[in-house]
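The other protein chains are all here in position, but one chain of the complex has been omitted.
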Amino acid sequence: MKKESSHNWKEKLHEIIYEADTPSGKLFDIILLIAILASILLVMLESVESFDQKHHTLLNISEWVITILFSIEYILRIITVKKPIKYITSFYGIIDLLSTIPKYLSLIFAGTHALVALRALRLLRVFRILKLARYLGASNQLASAIKASRAKISVFLFAVLIASVIFGTIMYLVEGAESGFTNIPKSVYWCIVTLTTVGFGDIAPVTPLGQFIAACIMIMGYGIIAVPTGIVSAEYTKQTNDNNKAPYIPSHPVESDVNSQSCHSCLSENHKDGAKYCYKCGHKLHYD
Amino acid sequence: MKKESSHNWKEKLHEIIYEADTPSGKLFDIILLIAILASILLVMLESVESFDQKHHTLLNISEWVITILFSIEYILRIITVKKPIKYITSFYGIIDLLSTIPKYLSLIFAGTHALVALRALRLLRVFRILKLARYLGASNQLASAIKASRAKISVFLFAVLIASVIFGTIMYLVEGAESGFTNIPKSVYWCIVTLTTVGFGDIAPVTPLGQFIAACIMIMGYGIIAVPTGIVSAEYTKQTNDNNKAPYIPSHPVESDVNSQSCHSCLSENHKDGAKYCYKCGHKLHYD
Amino acid sequence: MKKESSHNWKEKLHEIIYEADTPSGKLFDIILLIAILASILLVMLESVESFDQKHHTLLNISEWVITILFSIEYILRIITVKKPIKYITSFYGIIDLLSTIPKYLSLIFAGTHALVALRALRLLRVFRILKLARYLGASNQLASAIKASRAKISVFLFAVLIASVIFGTIMYLVEGAESGFTNIPKSVYWCIVTLTTVGFGDIAPVTPLGQFIAACIMIMGYGIIAVPTGIVSAEYTKQTNDNNKAPYIPSHPVESDVNSQSCHSCLSENHKDGAKYCYKCGHKLHYD
Partner (left out) sequence: MKKESSHNWKEKLHEIIYEADTPSGKLFDIILLIAILASILLVMLESVESFDQKHHTLLNISEWVITILFSIEYILRIITVKKPIKYITSFYGIIDLLSTIPKYLSLIFAGTHALVALRALRLLRVFRILKLARYLGASNQLASAIKASRAKISVFLFAVLIASVIFGTIMYLVEGAESGFTNIPKSVYWCIVTLTTVGFGDIAPVTPLGQFIAACIMIMGYGIIAVPTGIVSAEYTKQTNDNNKAPYIPSHPVESDVNSQSCHSCLSENHKDGAKYCYKCGHKLHYD
């Protein structure tokens, strides 16, 4: 009997921590969201030297409070999930560990305190939490348009990289060391800066021939920026058309029939609304 | 009887100030437009030190003329509207106040003269005035395309912000203070500068690893600029298609059936042409 | 009889100079094209000081040859056209004069030689000459897509300008003079540099608040670049669709049924192939 109650206790915690269907689950997510944002703000303020010197003790105490809270969350996540190894080795599991451990390490090793900044990676969890928000549909459509044009964008970026290496090498031969093109990797870096129309200006060609080639690279970059844009535009237009053609269905029907649950056993997500078993591992989903 | 004539007098002024259907209403709008542009020009010239030193008296007198004109307009707007509180607390009401009051304040407090520049906010009223122009249709279509893709663009910009915080933190760890990445907020600022392909070059990575990560950020920025473009393109294409599919209707029919009137009572706009009552509060619209 | 032969002589010259249907007309256009490109190259080389000092005499002689050739062309254009005033006051008439006269002026006034560079404006005639090339269709489609979205792009650029003035003024108030934001016009200039993602870096914010506002401006600029792109994309897609829907017609049918003639009397262009009378003034078109 005792084991069952412990089971129930774990299940309830799982529902609070991993899901967002219940009021307490939503509350947990909101508190987590605030804690993450507060911890990022803390890391930022700490990095500003003038601020850190004034309020060092306050910042340090807050750091420890946040770290202990995250540690508790991490431990609870391990306890309540069925297969802890799966969580620990999962993407979010590693991030959760990386954002908790540097503070403890800084007690032992002196120089590692800066690694606390790794906590910024926690921001990625914000995407996960926001799944419950009304932006779910929009972000799903975004994701699927990017997914559909992934192959084409890869080919495009690959071509951009090759062009950068070739033009970077040519610029190295043409400009030489005195104008900042001291070696080929730097020259390739400059070429990427130019081709993507960022244009820092920390390195800039000075010879007439170098400036001529640079002009060609810029016009090329200006012309080919159209390519990824065209790809994504066409993909979006197609998706919108497909949605329009389907009869008797509101404009974005596909995104709304998934819920925010995650399987206890395999942590997979995007279960259909009302589903009773995980579509991946067959484990039972919720307990009423 | 006297009260009715005062009522009539107020109504006529309301029609002149708030609407643009009558010749005098149009004239008022054009004079207001010129006054706003002149006041902006004045503020600009005043900020150029060499010009201000030469023509200080002239500029000061013109300032006072413009300020008094705007004050009169502000008072008239309060008098002629049915619910003055609603106007005063409205968006344009606050801007009108902000663009009038700094000149008076500069008489009392010495340092506040620079706030006269807040008058630039008045430019926003230009949008309101231009509603009567032939660009009404185009700007409506623009607005509705942006509105329709608002959620997606928000998700996108939110993702860009999170990426900036994460990469900014990483760059702070990699580059360190000697190349300008002195703290995380500055590093995040640099990351936004780079990701949006602006690239000032006031801060630039100098270590090979930093330059490599910068190159990744740039290529990412170059690739994802396609996303908002794709969203708006698809939305526009859809709108254009929808207009084309509707039978027997010229290409942009929807925008032309609103007029430039605003309700005396609730200040709401976009009334249908020929409407006699406000569609929001039911108040009678015009008096013939 | 003599008058008629002079009439014929003028007509033939008109056909050679203004049109491109006959072999001699095409030859004239090609020679003119080469002369224009050569004259631009000359102006460029002359502006490079080290080159000018070496080959000054050669450059000067070539200048005079080109100038005299252009003068002859200008006089012939005036003689052969029916209404010379119309040509002289037309867009190309003014450019032709502006690109010829500075060399003569430099004989009288010493400092005006640099104005020879105005000849670069002649490059615009290249568009006119290229009308006969196979790129006619593509450039027509380009022009019509831009024309169709002109109103929307105007509204957009107008909004960008207003945003620049407002944010420029705010940055002037926030940053102050020590970081380059010395006056509002300069601040507005910086804002345009930033909003269009050019980012020279000659002026850059240094205060944290200024950098925060700058980041907002950049993200705004990055997001709204999608708007004009979306407009033109939708316009193009529509045009392509319209062409596709029309039955039994090759892909770009509309552009090919105009010829390169221009009316003797009113200089209007884009006459239908085989047209005998000017569609604008009714004057007879060609003489066989």
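Order as written gives the chain letters A, B and C; numbering starts at 1 within each chain.
The working rule: a contact is a pair of C-beta atoms (placed from the backbone, for glycine too) under 8 Å apart; a residue touches a chain by one contact, two chains touch by 3 or more.
Since the structure is predicted, the reported quantities are computational estimates derived from the model, not experimental observations.
> Which of A:17, A:43 or A:225 sits in contact with the chain that's absent?
Hidden-chain contact among the options goes to A:225.
> Among C:44, C:105, C:177 or C:209, exactly one should touch the missing chain; which is it?
In the complete complex, the chain left out is touched by residue C:44.
> Who touches the missing chain here, C:80, C:197 or C:211?
Per the contact definition at the top, the residue touching the missing chain is C:197.
> Since one chain has been left out of the picture, which residues of chain A touch it in the full complex?
So the residues of chain A touching the missing chain come out as 151-152, 154-156, 159, 162, 165-166, 168-170, 172-173, 182-185, 188, 194, 197-201, 204, 208, 211-212, 214-215, 218-219, 221-223, 225-227, 229-231, 233-235, 237-238.
> Touching the absent chain: which residues on chain B qualify?
Considering the whole complex, chain B reaches the absent chain at 197-201, 229, 233, 237.
> State which residues belonging to chain C touch the missing partner chain.
Considering the whole complex, chain C reaches the absent chain at 40, 43-44, 47-49, 114-115, 117-118, 120-121, 123-124, 126-127, 134-135, 137-139, 141-142, 145-146, 153, 156-157, 160-161, 185-186, 188-189, 192-193, 195-202, 225, 228-233, 235-237, 239-241, 244.
What we mean here is this: only the chains that are shown with their structure count from here on.
> Averaging only over C-alpha atoms, locate the centres of chain B and chain C and give their separation in whole Å.
Taking the mean C-alpha position of each chain, the two centres sit 32 Å apart.
> Which chain C residues touch at least two other chains?
Residue numbers touching two or more other chains: 197-201, 229, 233, 237.
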